[in-house]
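Excluded from the complex is one protein chain; the other protein chains are retained at their positions.
Chain naming follows the written order as A, B and C, and within any one chain the residues start at number 1.
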Amino acid sequence: MSTMARGAVLRAFNEPLTLEAAPVPEPEPGALVASVDLGGVCGTDVHLFHGNLPIPTPVILGHEAVGRVEKLGPGVTADFNGEPLREGDAIAWASNIPCGRCYWCVVEKERTLCENRKVYGINQRFDEGPRLSGGWAEFIYLQPGSAVFKLPAGISPEQAIALGCAGPTAVHGVLEIVGIGVGETVVVQGSGPVGLAAAMYAQLAGAARTIIVGGPASRLDLARSIGVGDVHIDIFATPDPEERRRQVLAATPRGRGADVVLECAGVPSAVPEGFELVRRNGRYLVLGQYTDRGATPINPHVITRKQLKVYGSWAFAEAHYARYVDTLPQLAARFDLGRLVTRYPLEEANRALADMASGSVMKAVLAP
Amino acid sequence: MSTMARGAVLRAFNEPLTLEAAPVPEPEPGALVASVDLGGVCGTDVHLFHGNLPIPTPVILGHEAVGRVEKLGPGVTADFNGEPLREGDAIAWASNIPCGRCYWCVVEKERTLCENRKVYGINQRFDEGPRLSGGWAEFIYLQPGSAVFKLPAGISPEQAIALGCAGPTAVHGVLEIVGIGVGETVVVQGSGPVGLAAAMYAQLAGAARTIIVGGPASRLDLARSIGVGDVHIDIFATPDPEERRRQVLAATPRGRGADVVLECAGVPSAVPEGFELVRRNGRYLVLGQYTDRGATPINPHVITRKQLKVYGSWAFAEAHYARYVDTLPQLAARFDLGRLVTRYPLEEANRALADMASGSVMKAVLAP
Amino acid sequence: MSTMARGAVLRAFNEPLTLEAAPVPEPEPGALVASVDLGGVCGTDVHLFHGNLPIPTPVILGHEAVGRVEKLGPGVTADFNGEPLREGDAIAWASNIPCGRCYWCVVEKERTLCENRKVYGINQRFDEGPRLSGGWAEFIYLQPGSAVFKLPAGISPEQAIALGCAGPTAVHGVLEIVGIGVGETVVVQGSGPVGLAAAMYAQLAGAARTIIVGGPASRLDLARSIGVGDVHIDIFATPDPEERRRQVLAATPRGRGADVVLECAGVPSAVPEGFELVRRNGRYLVLGQYTDRGATPINPHVITRKQLKVYGSWAFAEAHYARYVDTLPQLAARFDLGRLVTRYPLEEANRALADMASGSVMKAVLAP
Partner (left out) sequence: MSTMARGAVLRAFNEPLTLEAAPVPEPEPGALVASVDLGGVCGTDVHLFHGNLPIPTPVILGHEAVGRVEKLGPGVTADFNGEPLREGDAIAWASNIPCGRCYWCVVEKERTLCENRKVYGINQRFDEGPRLSGGWAEFIYLQPGSAVFKLPAGISPEQAIALGCAGPTAVHGVLEIVGIGVGETVVVQGSGPVGLAAAMYAQLAGAARTIIVGGPASRLDLARSIGVGDVHIDIFATPDPEERRRQVLAATPRGRGADVVLECAGVPSAVPEGFELVRRNGRYLVLGQYTDRGATPINPHVITRKQLKVYGSWAFAEAHYARYVDTLPQLAARFDLGRLVTRYPLEEANRALADMASGSVMKAVLAP
C-alpha cells in the first residue's frame, strides 16, 4: 500500500480544487482502505463547489466512487451482504453512514433523514481524522459502519459508477416511495443522470410507456440510443409548456395523463407543469428538488380536484444502495451503461466539474 | 303522501331562491320517495349560488339531507346495508350516484371521480325528470341506484345532519386517504364543518393531540366546548404565520412538527403554511381546496427535503357515506353534534345561505 | 349474422357435453353479439364438469374466449376503454359482470367478491335468457354491463387466449395484491397456466430471479423454452420436499429464502411447503387454492416467527381483465404465448376437457 495518496481538495468555495497528498492510514477494526478506480462527479458537487450547501472545508470531494480493497481492518471479513471480502476485490460503498440510533433511524426507519450521518466527500474534513474521506482521491478510508459491497459478477467499475448516486436515489424515490406498476405510463421530467436512472428503473419495473421530457437534444439522443425512454420531448425544441402538455397527453392512454410523473429536473416550475401531465388519482414524485431554488406559483386546487398523491424523496441510505448494487446486473443487461461515462484523470477534476456544470457531458468520472 | 311538494329553487345565479311546488312522483322500481326532515347548507352551496361551479338551472339545491321513507318503489325492501326498510323509517342517503361502470368506478375504484355521476341538489334539474331532486324541499325522489341508509339506533336526524357532507368528506380524506395512527399529533387548518369533522375523526382514530388553527374565535370556542381539538390557535388573534408556526411546533413532540396536517381551510396560502407545520417524513392532506382559488407561491424543495407525502382527496362516494353513517354512534357518543346546528324554516333558505356565507353560524340547516 | 349457433352444452355433471343449437338473439341496448374465434379450456372447467362447484345446468361452458363483433346493440359505440367499436373488430371480454351496487362492489371495492355477479360459461343457463352465454359456442351474447375490449394492435386472438383466465387472475393476485419489486427473488409453486402467468408477470415486474417448482417435465421444458422462469425444479424428479427446499434456498440470495412465494399449485400441502421457501418478513400468495381440497397440517408459529404476510386472491374482475389486455403487448413481446396453445375443433370439446384434466397439454383451446 502506498504510504501517501493524493486527492482533489476543496479549500475554499469557488476556488479551483488542488491536488494534495495525505498519508494512507492503517485501518482500525471494522474499517478498510480502498484504492479508488473511478470517482463520479455529481450535479450536487457543482453546488458544493459554489458553497450552496453548508459543508466544512477543506474537504476531498467525491461521494460517488468505486474501487478495490487495499487493506482490511481487523475483523472485516465480509461485505454488507455477508460475501467474503479479500484484498483486491472490486467494491462499491454507500456514501453515507447513518447513526442507526436516532428517532429517524429507529422510529421513522428513514435513515436518509438521520441528522448525525457522516457522508464521504461532503462532511468529512480533510484536515482531521483519517483525512482521505472523499472519492476524488487515490485512496479512501472507509470507516467502521460503512456499507461496502462487492461488485456483482460481470459488472465493471465503469458500469457501477455510470449512474453515480442517481442510481440509489432513483431506487429510493422511484421503486420504494412512489412505486411503478406493470403496464403503467410514466413521465420523467429531466434527462440528466437522475432522470435517466428514474426512467431505467421505471422500465425495469414494467412501465409500458416512458416519456422523457428534457434536454438538450444531445442528452435525449443518448437516452434514446441506449433504449432509455419510449418517447422523448425536447424542452428546447418545444419551449411552450402548453404544447409540451399536448404532446405528453397525446402519448398517454386515452389522453388521460400519465399514471406517474417523476420530477427529476430540479427546476421549481417543473412541478406545476408536471401536475398537468398526471392523470386524476395519479402519483407525482418530487425527486429533483434537492437544492432550494425558491418558490413557484402552484395551484393546490389541482391536488384536491385530481386527487393526487405527491411524494418527496430525500437522497438515499444503505438500503437503497444495496438494492442498487443488487439490480446492477439487470440494469446492465438492458442498458449500455458505459455510454453515459466520460473519463478524466484526477488532475483534471476542475475541468470535469466545469463540464458537468455546463451539461456538456452526461456523467463525468475521475480515474485517479 | 302529499301530491305536491315545495322546494327552494335556484333559477339564476346570484338571484334569491324561490319556493316552488312540483308533484310528488310515484316511485319507479328501485326508487323511493322520502320526506325531508332536515337539509344542510354547505359552503359549496354558497359557491353554487354564485355560479362558481358549472351546474344546470333551475335546480333545487341541497346535497345534504335526512328524512323519512314516504313511499318505497317496487322491489325496494332493504337499505344499502340490507336492513329492512319500511315507510316512516328515518333515513339518510349519499348525495351522489356514480355509474359503477366507467374507468374511474371500475379500474381506479374511485367512484368520487366518476364523470357520469348524478348528484342530488347539484346536477339534477328541476324542470325535467322527477324534478324533486334536491334536499331543500319537502320531499325528494331517490332514484334507483341511490345508497340509502337507515339511521343507526339512537341517532337523531339532527345528529345525522350536523356535519353535513363534511362528515363523509372527512371519512374519505382523513380515514381512507391519509390515515391517522394512535398517538399521532395532528394539525387541522380550518375550523369550519370540514375542519371540525376532520378533527373529530382524527380524535376517534386515536390522535394524541389535535391542534386546530382557525377562526373566528366563536368557531374555536364552539369546537373547544364540545371537545373537538386539544389546542386552538386563532388566526385572527395571531395573524402572523411565523408566530402561528412557533405556537404549533411548540405543541408538537420535541418541537418536530405534526405527524399529519389536514388542510381544511380552502385558502391556497394555507398549503405552504401547512408544509411548515408538518415534520419530516410526515403527511399532508389537501382536503379543503374544493374550489379553484388560484395559485400561490409554494417551494417544492420543501417536499423533497422534508420527504413529505401530500395527498389530495376529492369529495366522497357511497363507501364513505356508509362509513360515516356507521360511525355516527361513535361521533355522537364523544361529541355533542347537535350544538353545531342552527335551524331555519325552508322559507328562510336565503337567510340560511347568507349566514353560512358570513360564517356567523357553524351549520345552517333547513327544516322543511 | 347466422340465425342459429351451436354450443357445447353441459346437461348433467360427468356426462359428455353435447353440441346444441340456439337462435342468435338481436342485441338489446347496451349489449352485443360476438362470434367466437377461440374459447379456452380452464382447469376450473374440469371441476365444473365433475360438478365440484354449484352451477346450474344446462349451461354452455367457456368462461375464456375471444372473438369478433358480430352485431352491436343500440347505443354501443365504444369498448370499455372508449375505443370506437365496429362490427368485425377483434375483441375479448371479462367473463363476469359484478352488480356494481353491493357492499363488496362499493364499500370493499372488491368486485371479485360480488355475490350477484353473472359469469359467462358458469352461471348463465342455456335454457333461458339469451341462451348463448358461454364461450364454447359459435356466438356469444354479451349482456349490457359487460366489459368488452378491442384487442391491442398486433395481438392475435391466439395470443390473447393463451393464458386464459390465468392472465387476469395473475394480474389480480401477483400485481395487485402481493406486488413484485424490481430485483426480487420469486418462487412460483406450480407450472400450469396460473403458475406460468404468475411467473411471467413477476418477470415483467422486474424480478431478478424466478424459480418455478412444478411438473411434469414437459411443462417445465415448455416454460424454459419460452423464457418463463430462471430456475426450474421438477417435483417428480425431486419428490422430497426437504430436498426441494434445499435447492430453492440455494438459488436465493445468501440462502435466505425468496422475497415472495406465489402458490399456484392448488394442492393444500403446497402451502406449508411454501412457507419454508420464503424468507423472514416475506410475502406468500395463496392463489391456486380455488377449489376446496380440504385441510392440511400447517404450523402457525411459522407465520409469527418469520413475520410473514400471507395473502389470498380470489378470481378477478373487470379491472384485472382491463390490465391484462393492456399488458398483452408486453407479455407477447417477451414470451412466445402461442406456444402454450393446443387447438381443438368445437366438436372435440370433450377431448379438450380430458386432455386438460390429464395435463397432457398446457392450454386446450376450442376453435368454433
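The rule is simple: contacts are C-beta pairs under 8 Å (C-beta built on N, C-alpha and C of every residue); 3 or more make two chains touch, one makes a residue touch a chain.
All values reported here derive from a predicted model rather than from experimental measurement.
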Revision key, fill the gap. Touch with the missing chain holds, among C:N14, C:T304 or C:S358, for C:T304
**Study point:** Residue of B:T77, B:N116 or B:Q330 touching the missing chain in the full complex
**Key:** B:Q330
Exercise for review: Using the definition of touch stated at the top, determine which of B:P16, B:P56, B:G88 or B:G183 touches the missing chain.
Suggested key: B:G183
Practice item. With the missing chain put back, which residues of subunit B would touch it? List them for me. Key: 81-82, 175, 179, 181-183, 201, 204-206, 208, 253-254, 323, 326-327, 329-330
Exercise for review: Considering the whole complex rather than only what is displayed, give the residues of subunit C touching the chain that is not shown.
Suggested key: 103-104, 108, 110, 112-113, 254, 256, 263, 268, 271-272, 280-281, 286-314
Point to revise | On subunit A, residues whose C-beta touches the chain left out of the figure | key: 80-82, 100-101, 103, 105-107, 109, 111, 145, 147, 317-319, 322-323
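By our rule, only the chains that are shown with their structure count from here on.
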Practice item. Between subunit A and subunit C, tell me the centre distance in angstrom, where each centre is the average of that chain's C-alpha atoms. Key: 41
Check your understanding: Tell me, which residues of subunit A touch at least two other chains?
Key -> 254
